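First the structure, in the form of structure tokens, and then the observations on it.
One chain of protein is taken out of this complex; the other chains stay put.
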Amino acid sequence: MNTIGHFFRFTAFGESHGPAIGGVVDGMPAGLTLDLTAIQEALDRRRPGTDPRTSTRREPDRIKINSGIFEGKTTGTPIAFTIDNCDARSTDYDNMRDKIRPGHADATYTLKYGLRDHRGGGRASARTTAATVAAGAIAAQFIAVYGIKVKAVASQIGRATTPEGMLRELEAARAAGDTVGGAVTCIATGCPAGLGEPIFGKLQARLAAAMMSINAAKSFEYGDGTDAARLHGSESLDTPTGLDSALHTSENHCGGILGGISTGEDITMRVCFKPIATMMRPVETIDLKGSPCILDAKGRHDVCAVPRAVPVVEAMACLTLADALLAARCSRI
Amino acid sequence: MNTIGHFFRFTAFGESHGPAIGGVVDGMPAGLTLDLTAIQEALDRRRPGTDPRTSTRREPDRIKINSGIFEGKTTGTPIAFTIDNCDARSTDYDNMRDKIRPGHADATYTLKYGLRDHRGGGRASARTTAATVAAGAIAAQFIAVYGIKVKAVASQIGRATTPEGMLRELEAARAAGDTVGGAVTCIATGCPAGLGEPIFGKLQARLAAAMMSINAAKSFEYGDGTDAARLHGSESLDTPTGLDSALHTSENHCGGILGGISTGEDITMRVCFKPIATMMRPVETIDLKGSPCILDAKGRHDVCAVPRAVPVVEAMACLTLADALLAARCSRI
Amino acid sequence: MNTIGHFFRFTAFGESHGPAIGGVVDGMPAGLTLDLTAIQEALDRRRPGTDPRTSTRREPDRIKINSGIFEGKTTGTPIAFTIDNCDARSTDYDNMRDKIRPGHADATYTLKYGLRDHRGGGRASARTTAATVAAGAIAAQFIAVYGIKVKAVASQIGRATTPEGMLRELEAARAAGDTVGGAVTCIATGCPAGLGEPIFGKLQARLAAAMMSINAAKSFEYGDGTDAARLHGSESLDTPTGLDSALHTSENHCGGILGGISTGEDITMRVCFKPIATMMRPVETIDLKGSPCILDAKGRHDVCAVPRAVPVVEAMACLTLADALLAARCSRI
Partner (left out) sequence: MNTIGHFFRFTAFGESHGPAIGGVVDGMPAGLTLDLTAIQEALDRRRPGTDPRTSTRREPDRIKINSGIFEGKTTGTPIAFTIDNCDARSTDYDNMRDKIRPGHADATYTLKYGLRDHRGGGRASARTTAATVAAGAIAAQFIAVYGIKVKAVASQIGRATTPEGMLRELEAARAAGDTVGGAVTCIATGCPAGLGEPIFGKLQARLAAAMMSINAAKSFEYGDGTDAARLHGSESLDTPTGLDSALHTSENHCGGILGGISTGEDITMRVCFKPIATMMRPVETIDLKGSPCILDAKGRHDVCAVPRAVPVVEAMACLTLADALLAARCSRI
């Protein structure tokens, strides 16, 4: 359940305020020269405190690799890594121990497990995405061998879709002690045709599962996405124009996937995120006994999930494509 | 890859014009009195030819159960079933053998596998959803024991969102030899709190994978969905109002899931579908050699995926919830 | 749970006296010309009634393939098949419905599931191995492409290890209304080096799981097997003599596997089977209420599991090697 992938598998672990987060990447083929600096750079992109738009928790987020690499190369054995939790001010959360934060997993974890690590959201914290980013950066180096590149950008914040407008939405939300939603658009270029499996292994199904596992994600779209609902067939036609190792079409309404299998053209996706649930203002809620109370969030919180979600979306795409790449090795005699 | 679920597993098989489609449901607990009539009724709802809005292929779609039931009850062993393909006019497709139908899986299957069963779309045909519907109807009876009911409806066709308007959009598209997209909205009521697992087993991740495996689906949303992107935290607040075996909130922006785990309130989802790719008019395309040609579709085709997708969406939700129900049995000592 | 394999997966279903047994083979690469006659021949070898040494139940055991084959070739989609249960004399078992047959799964199924299909052993019947044999015969054709051949023989019956002696043991047991145990030895030749994965995916671990899933199997050995326990290192040395695409050694104590990975030399295994539990004589037992009673087996029963287990052992080896062959495609960049 904390594992994603069938051929290229990532098993994640860790809580916001436990000793460390991390994971095990299993299934990486042998012989890849792994660039550790690139992994650290990906972590740095996601790290809080590097961007004025994000939370002020300061974590060095240094990755330590425990296995699977020998003289700089992958050996075919599991690549395990840990990222220590250093700046974990657990006492910030003492006053929230028995309170249910609206829009958070506090109540659902308690209902499911009978207890929960309340500090910083525990396993449900966005901090856990650091492990995802590290694993994704490992996967990225594998798929790059086959020419695949994944690039995500913030494409909407609140009602704005331009860089300037998005920045204004962020500042306005912050000034109001409010938070705001947004969207990340992601494109994978250089994908060979033939990735994805029929029916339940469709590439879009795997990508959707991957993206919807990201904290605060509320939707997954590919190609025309929700726009497809209002279009006619004549308006969304991808006329085939050529067939070599890929299918070429006049446009790319299909988002680079047909019948669950990549065409060889760009794979285009969009993920929408809800506003961060914790606002810097007092809100009404209840405690674990059901009694009404006021929650006045301390701790350090982002105004919008999108800026830090960008590398996480990339990571999930890379993990999914790495898995699909290996699966595709088994499609023919 | 043709299996979905971890605890409650469904393995599907079959092509549009092969001898039969079907599947194996593995993991159904013993002791459930299985109502075969209800399964057949679900199949009848999806069946072409029963609705003036849908394709005219006539299939009796009789389910035959081969195992797993003894004296009317599930035995804990796999429930295997087949649905024969009777009205399979393969010759309808002879003229399309070497042509690539725009918006279909013809080219991608060929690129992936080096060959394909071209008749009626083969494994990529929407016919395969009959097996899904049958398995979903079995899952539905299991989750009903726990009070869970799943109900989907057509909520958008083209630009229309009212019943009358949707019907008009369908008729207009048909009259124009065109096709049209749409959306299905699905609600699961009666779900206990605690379904779903952290991180990669989040309930919305499983539901997204399930829904995105349906033919022609282009997006998955839950709760506020894509609307969440433009909202502020203060606009999308679910204020907790009570906590018993479920978390009760003032509204349900979260769609009944927080941190990947069900709250106990209604789970709300929406799936958008692209227009059916095959139109009843000649279209430009290429053949398998890459040469331009004209495709004049014969065969029998729907104008819109939505009407027949409704029971498929329900089935995928039921399968996912059945899996999550069993998983939840393992959450506590 | 009714699925074996990770890359090349076989999902089985069926009870002794249900409508049909069968399964779904998922993961077969596309492009293999499948010889259906060879599958039927493998079934015929396992079939009761063809050998004077085996049970007298008469089943034609005709395989029907429902999907995954187009114009004689595998398409990369699941190959589903059924084998009808024709000669199912359920009334033979009426007098055993409430009795617990010693050495059978009657009590354990009832304890686990709360009910059971008592007819002919239900899901626990050796009849289910017909589905295994069919799937194995499909896998055999895949691995044959890579030069792998699997051959099993009866190597021990009772205390005898020669063909003549084994036959005498069988006849003596039958004459006494008794049953007798035995062993099957299996060799896989032509295996490339590099099959098997470290730690939990070791080739011998997969083979052991496969063999121990066969009815009445009590042990799995490979290479020196249990003899290894009494040997010294100097007695069981495989001195390396050459290294090309395989590791060549002076002897093959290791059974063709080192560190869980095939060396390229013959893989040698041995599986022991307990005497068939049902004897043609009255035995003391209890009923489901715990009261003592006498069981006088009717129905049709073998004297020894070994003759009919031979093709089942081969099938399980083929399925395991097919899975390992696909896995090995992912070991290097």
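So that you can tell them apart, the chains are marked A, B and C in the order they are listed, and the count of residues begins at 1 in each.
Just so it is clear, contacts are C-beta pairs under 8 Å (C-beta built on N, C-alpha and C of every residue); 3 or more make two chains touch, one makes a residue touch a chain.
Worth saying up front: this structure is predicted, and the values here are computed from it rather than measured.
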### Query
Among the chains included here, which ones are touched by the excluded chain in the whole complex?
A, B, C
### Query
Out of C:D26, C:D84 or C:E197, which touches the unshown chain?
C:E197
## Note on the structure
Considering the complete complex, of C:I83, C:M96 or C:V180, the missing chain is touched by C:V180
### Query
For chain C, which residues lie in contact with the unshown chain of the complex?
1-4, 6, 12, 100, 102-105, 107-109, 111-114, 123-124, 128, 156-159, 173, 176, 178-183, 193-194, 196-202, 204-213, 217-226, 228-247, 249, 253-255, 257-264, 272-279, 283-286, 288-290, 327-328, 331-332
### Query
In terms of residues, what is the contact footprint of the unshown chain on chain A?
1-3, 9, 11-15, 18-24, 26-27, 30-31, 64-70, 73, 75-80, 82, 109, 112-117, 122-123
#### Entry: Missing-partner contacts on chain B, residue numbers
6-7, 27, 29-32, 74, 76-77, 142, 145, 198, 326, 329-333
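We adopt the following convention: only the chains that are shown with their structure count from here on.
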### Query
So, what's the distance in Å between the C-alpha centres of chain C and chain B?
37
### Task
Name the residues of chain B that each touch 2 or more other chains.
1-3, 12, 112-114, 123
